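Removed: one protein chain of the complex. Kept in place: all other protein chains.
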Amino acid sequence: MVLLTLMAIVTIGVVRLRNLFAVVILGGIYSFLMASVMIMLDAVDVAMTEASVGAGISTVLMLGTLYLTKMEETRPAHTPLLPLFVAVVTAGGLIYGTIDLPPFGDAAGIIHQHVAPHYLQNSIVETSVPNVVTSVLASYRGFDTLGETVVIFTAGIAVLLLLKGRRPASEPDSNAAKARSRRRRPKA
Amino acid sequence: MAALQELVNHYNHWIAVFLMVAGLYVVVARGNMVKKLVGLSLFQTSVYLIYLTPGKIIGGTAPILSDEFTVYSNPLPHVLILTAIVVGIATIALGLALVVRINEAFGSIEEDEIFEKDVEA
Partner (left out) sequence: MKFDTILRIGTKLFLPFILVFALYVQFHGDYGPGGGFQAGVIAAAMVIFYAITFGLEAAKQAMPPLVLEVLIGLGVFLYTGVGIVAMLKGGEFLNYSALKHDPVHGQHLGILLVELGVLITVFATMTAIFYAFVGRGR
């Protein structure tokens, strides 16, 4: 509960700050807090992934982008009232929806009645793998993981296509764009 | 007393709702594209929380089978969220690559400035 409250505080920081560097670092802290919450929820595999992906790789990529673009966000031109209104209405609807959800930590919840007991009872008999998350991930739900690997593959290829080629220096008006971007970059 | 019980039962959900709405607000209200992507990842992580919360059983342990334990938390949401995290980083990386290219083409990552230049061109 303390962790969740801390997460909410960090989120307020992320929303309010305009220095993008600080926002990205706070995002890393947020990911570590999220990983701790996941350990409390018994999801050790997920916590490990979140700590390495959320706090590691995505922070590095965001910092790389900031290096290529700029560090400071301009003051928002529009009034934030309409988005705030939308957000509050959405929150109201969602909280109204949570009232009917089963209480936290209840072993009789619907989610524990369906296929999960089968996985827990038969994992060792059928696959000889004690870590049920691994056996479900790779064997019972192998198609999901195949699809996910293909998503990674596609994203990798798309990023390489977008960024690998040389800068478009030969195109006619790109010199002006480059000069503009150089002017806008803050003095480091 | 009933109110306290209600709070304990739904605290995770409410924090998740707060995170989700904060992400939504950032995506809609802010014009900076990197900030928008941070908001998008806030939104994503709130969904992780919503999925993992009902899988927990009080008194249960992580779903790694052993003779010492009998009650395990539900492994299925863990698997789904593992997939979601990795797909999430793939999306974020692709979005950041697009931001870098937009910056090279327009010299800006602010939505309003880009619209202005697009109208000029």
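Chains here go by letter, A and B, matching the order in which they are written, and residues are numbered from 1 within each.
Assume a residue touches a chain if its C-beta (ideal position, glycine included) is under 8 Å from a C-beta of that chain, and two chains touch if they have at least 3 such contacts.
Owing to the predicted nature of the structure, the values given are computational and were not obtained by experimental measurement.
Considering B:Val17, B:Ala62, B:Leu76 or B:Ile109, the position touching the chain not shown turns out to be B:Ala62 (whole complex).
Residues 44-45, 47-49, 52-53, 56-57, 60-61, 64-65, 67-68, 125-131, 133-135, 137-139, 142-143, 145-146, 149-150, 152-153, 155-157, 159-160, 162-164, 167 of subunit A touch the missing chain (whole complex, contact as defined above).
On the side of subunit B, the interface with the absent chain consists of residues 62, 64, 82, 85-86, 89-90, 93, 96-97, 100, using the contact rule stated above.
Here is the rule we use: only the chains that are shown with their structure count from here on.
Across the complex, subunit A meets subunit B through its residues 1, 4-5, 7-8, 11-12, 14-15, 20, 23-24, 27, 30-31, 34, 37-38, 41-46, 49-50, 53-54, 57-58, 61-62, 64-66, 68-70, 73-74, 76-78, 80, 83-84, 86-88, 90-91, 94-95, 98-99, 101-107, 109, 111-112, 115-116, 119-120, 123-124, 130-133, 136-137, 141, 144-145, 148, 151-152, 154-156, 158-159, 162-163, 167-168, 174, 177-178, 180-181, 183-184.
The part of subunit B that touches subunit A in the complex is made up of residues 8-15, 17-22, 24-26, 28-32, 34-35, 37-38, 41-42, 45, 48-49, 52-66, 71-83, 85-94, 96-101, 103-110, 112.
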